[in-house]
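A protein chain is absent from this complex, but the other protein chains hold their places.
This part shows chain A:
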């Protein structure tokens, strides 16, 4: 069953769906970090919205590997994650910094099938 899609990312460009972990590995309304090759990807189980999101784990503000441990929430309806270090916030859809600063993060499409979470990689 295909349950949810990250609405904005172009799943059509996905060349490979990486099987990350079981749904139960991800806390409700929170995130966890997945290792894909040499990359760290933060995956969020946004239960309240019944949506899944993924983005790079590194916060671009001070290059900390941490975003998976950030709080999720929304800003005027836009789903976002807040970095635990200095509370910079990023849209989970576009990756844009929501504090008006110039850096942004990479986001990835996510799908859930048969109880497993997959991250869409486009190479």
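Going forward, a contact is a pair of C-beta atoms (placed from the backbone, for glycine too) under 8 Å apart; a residue touches a chain by one contact, two chains touch by 3 or more; residues count from 1.
The definition used in the following text is that contacts and distances are computed from a predicted model.
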Name under which UniProt lists the unshown chain, selected from "Nitrite reductase large subunit", "Ion-translocating oxidoreductase complex subunit C", "Putative hemin import ATP-binding protein HrtA" or "Molybdopterin synthase sulfur carrier subunit": "Nitrite reductase large subunit"
Missing-chain contacts mapped onto chain A: 20-21, 25-35, 40, 43, 46, 48-49, 61-62, 64-66, 69-77, 79-80, 82, 84-87, 89, 101-103
